[in-house]
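To start, the structure under review is shown below, and the notes come after it.
Every protein chain but one is kept in place in this view of the complex.
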Amino acid sequence: MKRKDIETKYHEERQALFDGLRRLDRRGFMKVAGAATGAVLGRSLVHPMSFVPISVASAATGGKVERFRFAYISDSHLYEKKLNERFVRSLLRAVDDVNKMDPQPDFVLYGGDLAQLGQPGELKLGAEILKSLKAPVRMMVGEHDWYLDMGEKWRELFGEPSYSFDHKGVHFVVLNSVIEEDFWTARKMTPLERMQTVAGLDNALQNRFMVGAPQREWLKKDLSRHAPSTPVIVFSHSPLYKYYRPWNFWTDDAEEVQALLRRFDKAVVIHGHTHQLLTHRIGNIHFHGMLSTAWPWPYAPEGLPELTVQMNRADPFNPQDGCGDGSVELHPDGLVDKVYGLWNRNPVTITRGYMTSRGRTDRPDAPSLSSY
Amino acid sequence: MYAKRVAIGALLWLGCQTGSGAGQTPRARSERAPTEETVEVKLCDDRTTTTVPKDMPPTRENGQRVADSLMSQWKREHPNQAWEMKVTQSHPTIPPPADNRKVLEGAQRTDQTYALFTERDVLTWERETLKLVQEGARVFHDAEAMEGTIGVSCDMCHPDAANTHPETYPKFQTQLGRVVLLRDMINWCLEHPVKAPRMEPDDPRMRALEAYIIAQRKGVTLEYGKH
Partner (left out) sequence: MRQVARCWPRVLLGALMTLSPLTLGGPAMGQGGPAARGMHGATPFEQQLAMLDAFGLDKRPLQQAPRGVDAVVWAASIPADNALTPERVALGRRLFFEPRLSADGTVACATCHDVTKGFTDHRPVSEGIKDQLGRRNAPTALNAAMLTSQFLDGRSPTLENQARLPIINPIEMGMPDEASAVKALAGDAEYQRLFQRAYGRAVNFDDIARAIAAFERTLMLLESPFDRYLAGEKNAISAEAEKGWVLYNGKARCQTCHPFNLSNPLGSDGRFHNVGVSARHQKFEELATKALELLEKDASIHALDRLALETDMSELGRFMVTRNPTDIGGFRTLQIRNIGVTPPYMHDGSMQTLWDVMDHYNKGGEPNPYLDGGMEPLALSEEEINQVVAFLFTLTDARYAEENQRQMERQQEIARKKRPFRDEAMAFGRRLAFEPVKKEPRP
């Protein structure tokens, strides 16, 4: 707990520095920021998630969109802590990481699968831990949170799973993309059996994920209020495209959802579920996966999007290898740089330049194990 | 837990027995010994038997009664009887075992019974192989069956046994600091990520796990020692 104190103190010091910075004009800001950080940020070795303050304060807004960043934590798969403290430790590490970010992110996206088997105890434990985040949290639901009581406890703790909000000129939509058609009634499954079936990634008894017609209708209405020039960012637990069906790296009505996003100039989808570095682009839509804090999934045997910068397989001795958290930086042009903050490897940033050039420029180094 | 292990063991034992073919004498399993006034009726598994009075009228009800008797016996001896169906449906990606039908093609010698393979032989090999693999799939996905203590099972990192690379063993495994076989790595994973006790190399669950992992990589070229 001594460590926490040091961090808090450090954070306060940094906060004071940045409070000071905000009072400066742009020219002054750049000067001070430069002095404070040295030129170290130009070096790729510096962890974009780290304690080093980075200059994301909105110096020049120009248009309506301001530059800002948000952090993400995803797929923690908590059991009750008495059963498994490993996953709890990992989520705490992510929370520590995000709390150390300087300046603090505008908000933190939680990417779903907070619980492993949707148990009230698991969800409550997760909610308790996420409360220690300094920045506001935006919650998204995953299938592991849902299929024990069909979202009852989750909704009680975090509210409705699909919603939208506007932030600094960007329209954000959060979806529940883990809806499956009923496979349990006919098989006379208990709620726990249903949950366990969905919890098995390779369990073929379940159905495919989808957003579903009613939610698509809502999405259509929600998006209709925005001009095509508005940058749109969609959060969904499953990838909103078709990668590998047997593992539900898949959304069955992905094309229908993509169609709703097509009229926008800039659309970004940030998704969980796949526990790996994963990058895809379909037309105007850029897709980025999130890391899990609990364990990495292997890449599927087929269907891997070409733009993906692959991660070598993880070292099982270190349960945190291949895991991590990350952040997303919004640029005034409405596009994002996506950071994979791998805990045991070099961090990887998928820049908007990499996305717009379809991988021809800005290709980051693949994440190697550090410490070799 | 103990009971569960016994059940699996028994199941596999049965698998072995039926798989070993014609050389074995099936052990009669009747609820009472046949007498002169009775006949023995066998279940289609060729093992479970019951006796009925020789002069029992061949009515539908009587037939049902015999069938029920046989099935209830079979169910008593196969408490996990639903598992195969469940595993088949849950894990349809398990590749089928090698097709041995080729041995039936062409002229087979009929003067030596040993060399004469039948359709039934080929089916037996296939079914028994698949059952061991399916049992492996079950254990692979079940933390409790592995006696794991933290709710972690193999499939959580290796869906469909992905990234297990059985075709690369023997190889130097950095986690163990030496050259190991697949079962050594399984045991290491049990002890560390899964936090379960190690299994004896001839533990039926270990054999089943190996079977499942190898089966899932069917068609991949053997590259021993590849890291």
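Note that the chains are named A and B in the order they appear, and that numbering of residues resets to 1 at the start of each chain.
In the analysis below, contacts are C-beta pairs under 8 Å (C-beta built on N, C-alpha and C of every residue); 3 or more make two chains touch, one makes a residue touch a chain.
These figures come from a predicted structure and were not determined experimentally.
Touched by the hidden chain within the whole complex are the displayed chains A, B.
Among B:144, B:191 or B:223, only B:191 touches the chain left out of the display. Residue A:85 is the one among A:85, A:166 or A:255 that touches the chain not shown. Within the complete assembly, residues 1, 3, 6-7, 10, 38-40, 43, 45-47, 50-52, 81, 85-86, 88-89, 92-93, 96-97, 100, 315, 317-321, 323, 342-346, 370-372 of subunit A touch the chain that is not shown. Looking at subunit B, the residues touching the absent chain are 174-178, 191-192, 198.
One rule holds for everything that comes next: only the chains that are shown with their structure count from here on.
A separation of 42 Å divides the Cα centre of subunit A from that of subunit B. Considering their complex, residues 86, 89-93, 141, 149-152, 155-160, 162-163, 174-175, 189, 192-193 of subunit B touch subunit A. Put simply, subunit A touches subunit B in their complex at residues 79, 83-84, 86, 116, 197, 200-205, 246-247, 295-301, 313-317, 319.
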